[in-house]
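A single protein chain has been omitted; all remaining protein chains appear in their positions.
This part shows chain A:
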Amino acid sequence: MSLHQLVLEAAARHPERVAVSGPDATVTYRELSQRADALAGHLAAQHVSVGDRVVVWASKSAECVAAMQAVLRLGAVYVPVDGSIPPARVAAIVRDCLPAAVCTDPENAPRLAPAARGCPQRLVLGGDFAAPAGPFDHPSAAEDPAYILYTSGSTGRPKGVRVTHGNARAFVDWWVTELAALPEDRFANHAPFGFDLSVLDLYGAFAAGASVHLVPTELSYAPEHLTRFLRERGISIWYSVPSALSLMIREGGLLDDHAPPCLRAVLFAGEPCPIPTVRELAAWTGARLLNLYGPTETNVCTFHEVTTATLEMDRPPPIGKASSGNTVWAVTDNGQTAGVGEEGELLVTGPTVMPGYWGRPPLTGPYRTGDLVRVLPDGSFDYLGRQDGLVKLRGHRVELGEVEATIAQHPEVLEVAAVVAGAGLLRHLDVFVATRGGAAPGVLSLKRHVAERLPRYMIPDVVHHVPALPRTSNGKIDRTALAARADSATKEKLR
C-alpha cells in the first residue's frame, strides 16, 4: 500500500485530531489532507505527474509536510532538502535528479533562481492556492519510488538514496507495531526531513493517527529549548541522535525534574550512544530505551532494546538484531560468514533495503554497509567502526573525501586532508591545508568556500595551515598523525 495512504486513512478515521505541530502552525488531519490536495492540484497544474521528482527545499513546517504528501498523492517522488542547505548544493541535487518542480519556503524564495537552475517549474510554499480539483490519490505500487534522500558522496557528487513505497511501509509498519503506537501518542521530530530518522517520526505518527511535533532545525541543539519542548509538548516517543540527548542532560537540565510520565519510548540512532548517557537515561525514566541502527540505504535494519544487562557493559549498547523483516549477517575478510566472536562487514537484505541510488545501476544482491561489526554470543551485533573514509558527526554522514574535494577547488589550496577527532558532542571536523605559497586563504574564507557548496554539518570546525601534509613511508597522507594533532590541539584549548 502506498505511503501517502497513512494520512488519507487517518484523515478519514479521525479528521479533528492534531496531525502536525510545526513552528508555522498546528494542523489537524483534515487540514493537512486538504492542504496536501490544494498543493497537489497546484503541482498537477504545473504538469507534475507520475514518477516525476519534486525537490522540497524548506525549513521544517506543517506546510512542508503537506507539500511532501502532495507530491506522493500525484504518484511523484519528493526530494526533501533542509532549508539551511546552500543554493549551490541544491543545484547539484537538481542536476542529479532532474526534478519537474522545486518547492521552497518564503525565506529561501529570493535564492530559488540559482538553486533551481534548469528546472522551470518553481513553487513558493505558504501561498494561497485555489481549491483543488482533487482528491488526489495515485495508487503507487510497492516498487515505485516515494522519496529520494541525498547523502554525502565520496567523489564530491551527492548520492540520492531511492526509497520505494514498499521500503518505507515495511519500515514504518514494523516499528508502529513494535512501539504499539496509538492515536494518543505524541512523536517528537528532531532530525531534518532530509535525514532518514525523520521518516519514523512523521509516518509513525501518521500510521497511528498520532501527532508529530517538529523541532525547528536551528533549535535542534539548543539544550534548554529541547528539554522544555519534550516536557511542554507531552512527548511520548522521542527519537534523535544520541548527541542531542547528551546535550539535554549536560546543558539542558533534562534530569533535574522527574521524567514526564507520558514519555514511554526513547529511541536513538546515527552514532554510538555513550554508555554513561544510557545509564543516566535508564535511571531517570522507565521509558523503553532503544538503540536503532541502519544506513539510509537500508532504513533501520537492526535494533537493541536496553536492558539491565546492557547497563553493566563498558561500551555503547550493541546494534542488536534484525528488525523490519530484514536479514543481516557479517562477512569476514576472507569472505566467510562471521561466527560468534568474529568480526566482519555487516550485510543486509530485506524489505526495507533500497533498490539503488538515483541515476545509478540498481543494487544487486545484499547491501554492503561498510560497517565493521562483531558477532555476539546471542547472534546480535556490536558496532566497531567504518571500513572507509565515511565518518559521523552528530549522526550526519560525512565523506571526508567530499570535504577534501570541495576545499581542493579553492584556487590557493595545494593539498588538503580532513580528519575528525574527539567523541560525541565534542567531535569536531578539522582540515589541514597546504597552500601554493601565495596569500593563504583565511579560516573564515575557507569556511565560506565550503558553506557555499556543502551542507552546514560538513563545514570544518578547525582549519590548520601547514607547510605540507605529513606522509607515511609509502607516500600516503599520514591521517593517524593528523588525527592525533587535531586531538591534542583541542585538548590544549580545553585546558
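Heads up, the rule we're going with is that contacts are C-beta pairs under 8 Å (C-beta built on N, C-alpha and C of every residue); 3 or more make two chains touch, one makes a residue touch a chain; residues count from 1.
One rule holds in what follows: contacts and distances are computed from a predicted model.
S.K.: When one chain of this assembly is omitted, its UniProt record names it as which of these: "Putative Zn-dependent peptidase", "Diguanylate cyclase", "Sugar ABC transporter substrate-binding protein" or "Carrier domain-containing protein"?
M.R.: "Carrier domain-containing protein"
S.K.: From the list A:137, A:224, A:280 or A:487, pick the residue that touches the absent chain.
M.R.: Residue touching the chain left out of view: A:224.
S.K.: Which one, A:109, A:414, A:443 or A:477, makes contact with the chain that was left out?
M.R.: Result: among the candidates, A:443 touches the missing chain.
S.K.: Specify the residue from the set A:142, A:425 or A:483 that touches the hidden chain.
M.R.: Spelled out, the listed residue whose C-beta touches the missing chain is A:425.
S.K.: Determine and list the chain A residues touching the chain excluded from the picture.
M.R.: Interface residues of chain A facing the absent chain: 84, 86, 217-225, 228, 247, 251, 394, 425, 442-445, 447-448, 450-451, 456-457, 459-460, 462-463.
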